[in-house]
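Notes follow the structure.
Every protein chain of the complex appears in place save one, which is left out.
Coming up: subunit A.
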Amino acid sequence: MSLALSTLLYEWRRYMAAIVALAFSGLLVLAQVGMFMGIGKAFTATIDRARADVMVLAPGSTGLFNGGPSGVPRRIMPVVQSHPDVVAVADLDGSGGRWQNVVEGDAARKTEFVQVTIIDAVPGAVTVPTDYSNDLIEALRQPFGVAVDETALGRLGVKLGDKAIYNGKTVRVVAVTRGYPNMMQAGVVMSRDTLRMLGEANTGDRVGPLMVSTKPGADPEHVVAQLNAQSRGQFKAWTRAQLGEANQAAMFKESFIVIMLGFSLFLGILIGVAITWQTLRGAIMANIKEFASLRALGVSMGSLRAVVMELSFWVGIAGILASGVLTWAVSLLATSSGLTMAFPIPMVAGVCVMLLVIALASGFLSLGVLKKSQPADLLR
């Protein structure tokens, strides 16, 4: 085992401050990345878990509902349907309006604006997300029955079985979904028939985005390419995966997220470098006489610098491990309260590299302290 690694293992208490600083720098960034990615996942949940392989949207739109008008002219539907590989086409209708909970006595009444999406309440329909159970679909088949995500129950002031007022009409919470959090606006799901009975179904020239399923064995990318070839600027077809990515990317273009992430990245690096540098410096100073005795015996300054850099590398590795443990604990906590966090591999790899760079930069800054390893000082 090398001098650097055995020193780190044996005198870990001395290096603990650096490792903890790195762990929290990592956590600061990873937790936010995880949260935004989790939100992003929720953002795209309706896309990722859709039964449709292909979605047709207005040109320029990157989301089913979030991010501007996404619908297409109604006459596009037969155009899409006529593609030989297409099995089913359905428009994803949606609406939105004022939600009020029904309270007894003089408890506070909640008023929220909600976003409504629909399913065709038939098992296997192209508008039904893949993770909807048959029981859930059956529950939504009841007139004026709506489903609310568990994370929105509190915000909407309802629980399963409660009545509520939506745009002045009474609806009932017949199901609670899981895994569809929405940070911006609470979402409500109902059947196409319920939306029609509420008088909000789309009957005009334009319909919502089209959900398209293709024949088994057909290549959705191929279908998308052929559909787009005949769009003449009226629509844009996407595969599910393409749209999911574009949707998430669009979210990350939101400047506030970039500012928040960028700021915490800056803060994480600043705090990480400051604490890790000072800790390494102190720890090297504590062994400065030993280093000086190696200098006396002829070990070059370059070799000692290599020892310090190796030491900071291992501190970085330890910091990454500690950061992983902390982030895992935080994500458990978040999951238990219904907030999903997501950690895409490239982001995690990026944070690992960041921590390693912090550690190595701190090591580099501490190299100056080796100048104090003057072997002549050992002679008195």
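Convention: a residue touches a chain if its C-beta (ideal position, glycine included) is under 8 Å from a C-beta of that chain, and two chains touch if they have at least 3 such contacts; residues count from 1.
Operating definition for what follows: contacts and distances are computed from a predicted model.
When the listed names "Putative ABC transport system ATP-binding protein", "Biopolymer transporter ExbD", "Enoyl-[acyl-carrier-protein] reductase [NADH]" or "PucR C-terminal helix-turn-helix domain-containing protein" are checked against UniProt, the chain not shown comes out as "Putative ABC transport system ATP-binding protein".
Only one residue in the set A:P73, A:G282 or A:P375 touches the chain that does not appear here, and it is A:P375.
The chain not shown here touches subunit A at positions 3, 6-7, 9-11, 287, 289-290, 292-301, 303, 375-376, 378-380.
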